[in-house]
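Take a look at the structure set out below.
Left out: one protein chain. Kept in place: all the others.
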Amino acid sequence: MKAGVVGANGYSGAELVRLLLNHPQVQLEMLIAHSAAGTEIQSIYPHLGGAISQTLETFDADELAARTDVVFFATPAGVSRNLLLECLKRGLICIDLSGDFRLKNPNDYAEWYQKEPADETLLHDAVYGLAEINKKQIENASFIANPGCYPTAALLGLAPVLKSGIIDLQSIIIDGKSGVSGSGKKAIIGNLFSEINESVRAYKLGTHQHTPEIEQTIAAISGELTAVTFTAHLIPMTRGLMCTIYAQLRQGFSTRELLAHYETFYARSPFVRIRPMGTWPATKEVLGSNFCDIGLNVDGRTRRLTIVSVIDNVVKGAAGQAIQNLNLIKGWDEQTGLVFTPIYP
Amino acid sequence: MKAGVVGANGYSGAELVRLLLNHPQVQLEMLIAHSAAGTEIQSIYPHLGGAISQTLETFDADELAARTDVVFFATPAGVSRNLLLECLKRGLICIDLSGDFRLKNPNDYAEWYQKEPADETLLHDAVYGLAEINKKQIENASFIANPGCYPTAALLGLAPVLKSGIIDLQSIIIDGKSGVSGSGKKAIIGNLFSEINESVRAYKLGTHQHTPEIEQTIAAISGELTAVTFTAHLIPMTRGLMCTIYAQLRQGFSTRELLAHYETFYARSPFVRIRPMGTWPATKEVLGSNFCDIGLNVDGRTRRLTIVSVIDNVVKGAAGQAIQNLNLIKGWDEQTGLVFTPIYP
Amino acid sequence: MKAGVVGANGYSGAELVRLLLNHPQVQLEMLIAHSAAGTEIQSIYPHLGGAISQTLETFDADELAARTDVVFFATPAGVSRNLLLECLKRGLICIDLSGDFRLKNPNDYAEWYQKEPADETLLHDAVYGLAEINKKQIENASFIANPGCYPTAALLGLAPVLKSGIIDLQSIIIDGKSGVSGSGKKAIIGNLFSEINESVRAYKLGTHQHTPEIEQTIAAISGELTAVTFTAHLIPMTRGLMCTIYAQLRQGFSTRELLAHYETFYARSPFVRIRPMGTWPATKEVLGSNFCDIGLNVDGRTRRLTIVSVIDNVVKGAAGQAIQNLNLIKGWDEQTGLVFTPIYP
Partner (left out) sequence: MKAGVVGANGYSGAELVRLLLNHPQVQLEMLIAHSAAGTEIQSIYPHLGGAISQTLETFDADELAARTDVVFFATPAGVSRNLLLECLKRGLICIDLSGDFRLKNPNDYAEWYQKEPADETLLHDAVYGLAEINKKQIENASFIANPGCYPTAALLGLAPVLKSGIIDLQSIIIDGKSGVSGSGKKAIIGNLFSEINESVRAYKLGTHQHTPEIEQTIAAISGELTAVTFTAHLIPMTRGLMCTIYAQLRQGFSTRELLAHYETFYARSPFVRIRPMGTWPATKEVLGSNFCDIGLNVDGRTRRLTIVSVIDNVVKGAAGQAIQNLNLIKGWDEQTGLVFTPIYP
């Protein structure tokens, strides 16, 4: 199977390259980067030296159709909206890592992204690629809206308690903490080392575009509309994302009972690991891997559940989950090409 | 005025030295460190070179009484409980930076610190040194229990909304993020660079000893008993502490109204700075200073208030507030010796 | 005395503001930043909140002459070359923190900066502001070319051995390691957190513009022309700069003898601290201060001297030394406004 990556000079694009080089069923055929076309990928990313020697190309849907079977879009918001349809028309499998096709309601996109939404039919056709939760739909799809990094960690942390009235859905609060790679390879002051190092910053309170994505999926799973409070924080690290999630329990479950419930819920999800009672994951413990590690605690004094969910934002929060989705579409084992032990320390 | 510092070889102790060297009314007379007695402080902390050339001594209450007027205890939990009474008896002003005298109920200490509590009379005599809130009591005190780092940021963030039914006190959730210096100069695996760097970790869920300290002060301010959910996180930075605080509003206040309320509430508190609407503080913006910077946001969709409060945990969260308390006790301007502009970047 | 800062929105400019706010003889009058004129400095640098509330202005030499006595230029290479003459003409003291006036030979500037040099008369008039070495000239100057960060650490480390044939001047190798703030507040990919964190990079081998500045000063001190090898490295930290300097000894001096020589050489230099035998400074031990700490070691096996010299690149390597130069010009104690104990940890 041959693949193309649009936006190959960004961090998610480069990570797709790293991961696909390791995939036994996929061959990297086209690397597309408008602004750097004609440049060898190695000269931008010397870490890829020896493994690949391709030259970045410009976007051309006919060329993609002629040379590839699947196209990954690792582009900023507002780009794939315009390009992806051309690939779909030509019969290509399309996996979009941006936010352009995640929100079913175009008004939500317009409001939260402050950009013009994609065509409503396309939004309808896109399957939300939260692999552990939407497995069946993904297996039958050819067009995937790959989830955002915060929603992936938040929703995998929440999914087991969204049904059966375990928690009060109106009480959900998500405190997100992300490494800086999550905001991409953008030369802006806010991403400079001197601004980020030795500091924590909260940003976009009440307006972060991942909020409606989380709410839409909570509604899809639980059948109940809800508004969540979500706060994003920039942490002085490159990779890694944690969501600390708070919710009010409706009944007096114990930590032990809920851990058992999570173990069962994710028994067939090789990328989700549940931590033993009294321990909680650190982001470093999933670095470079497609794992999502989850720990939790019930506070009997407040009858509140706290869930700690961590991922590598560039892998499970972007490129890794995209490949997991391709595996599901093609009927391959979902771990194909993704068996990386995290790098520690 | 002459001062002694017990625990001068720890991080809070060394910071007391740095700050007191800059204090126009105080002279550093005795530096006490049991395990390093006989060593010059400079050889342990070369950054102090040129500014001071004292030798660390052992604890001796008579010696302290003979040579000093005020004693700061920057010792681990369980130490000052045994030593401080001897200094009080000899008429010394005592400012304790540990948790030994913060909790009025000895059972709370026994439960949350898992150690034997101090004598109940002593607990009763100690004045909780949250300078902006307890100013009057502190001015008449000679024995201060200096607040913990998380409680300082959390309580300064919450204080303006604890009265008048603005928020539902039972809904308070505090998500704390701290630099590693907060856990002191302890040679343990968990504090190693290789364990902390490029990672975030949640710890002590449901059992952190700062929880009852926060609850006790909320009760003291509001007159209402409450249990809060508090989660502590270790961030890959040395200094800096943020509390992101969530609470349900009882009425439909706007962000603008609450910001105005905070401005009024802290109008006479030179160390508290309120951020303009739509902006929130980063910990780096208070580095090296005694400031507590606060920003907030009301989410109309959930009627929830989010407060972001940051301090330098070693200054406002420890040594700086201790000196602020001394200033109040002595009737000096509370900023004396504490006018440091944060270091940026 | 009233001061203006041109380039007040860069890192060196902001540090000048922090330091001048603490200077008892100087009042900050004009903050100039072409690209951000009309903006309050606080909204760009919230850490300055409460301390200052000025608005950034555009450059106007008449205005500067009317309102100020001294102007600091904290501008990128190529800017002050065009502006500074206008201020000199109007009788203002000018202290330039850029590289525009450091090299006496305009051809050197053209070659190493790849820009058009300043007028040769101006180059001749500028006094090189390496405060510990050029004290007398500085005291009589009104136009200072403030040294670069690498040259400051390298030259203070080397100065004591440049005379009397102690070392072979042709053997000098300088391995420099700098925090990222040294490259300023520039939104470029190479300065992004994700590129710098968890990495070390060597850059500009054989072409770094600080090379001729070091060589020119070595020649001025020693009377001998020499070419040095200088390599710059980017370290994942914000502030701090170390030069590890290697040179061949001409005679069999011991570490102890050379340390004594350094102590004597810098006996009247309050900002230079010499480390005891067998210890060497870390950059953190001068953070936020104007100190330059120096340690050294003689390797008898190779008859080679290794010198380790550290500074805070934003203070002693830029804004702090600029103020030290102003102090010297005005005949004030050179430590005026610069007595900061480093922040540790």
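Letters A, B and C mark the chains in the order given here, with residues in each chain numbered from 1 onward.
As a convention for this text, a residue touches a chain if its C-beta (ideal position, glycine included) is under 8 Å from a C-beta of that chain, and two chains touch if they have at least 3 such contacts.
Because the structure is a prediction, the values reported are computed rather than measured.
The chain that is not drawn here is touched, among residues C:Met30, C:Met237, C:Val314 or C:Leu338, by C:Met237. Of the listed residues C:Gln27, C:Ser164 or C:Ser199, the one in contact with the hidden chain in the full complex is C:Ser199.
Here one chain is not drawn; of A:His47, A:Lys136 or A:Lys163, the residue touching it is A:His47. Residue-level contact of chain A with the missing chain is found at 11, 14, 18, 21-22, 43, 45-51, 181, 185, 197-198, 238-239, 270, 273, 275-276, 279, 281, 284-289, 291, 293, 341-345. Although one chain is hidden here, its contacts on chain C can still be listed: residues 170, 173, 175, 177, 179, 194-195, 197-203, 205-206, 227-229, 231, 233, 235-240, 242, 244, 246, 280-285, 287, 295, 297-299, 301-302, 304, 306, 308, 310, 345. For chain B, the list of residues touching the undisplayed chain reads 11, 179-181, 185-189, 191-198, 236-238.
Here, only the chains that are shown with their structure count from here on.
Because chain B and chain C share one sequence, their contact can be compared position by position; here over half of the interface residue numbers appear on both sides.
Looking at contact counts per chain pair, the maximum sits at A-B. One rotation lays the C-alpha atoms of chain A on chain C, and its angle is 180 degrees to the nearest 5.
Inter-chain spacing, taken between the CA centroids of chain A and chain B, is 38 Å. Centroid to centroid, with C-alpha atoms defining each point, chain A and chain C lie 45 Å apart. With each centre defined as the average position of its C-alpha atoms, the distance from chain B to chain C rounds to 36 Å. Looking at chain A, residues 179, 194-195, 197-198, 236-238 sit in touch with two or more other chains.
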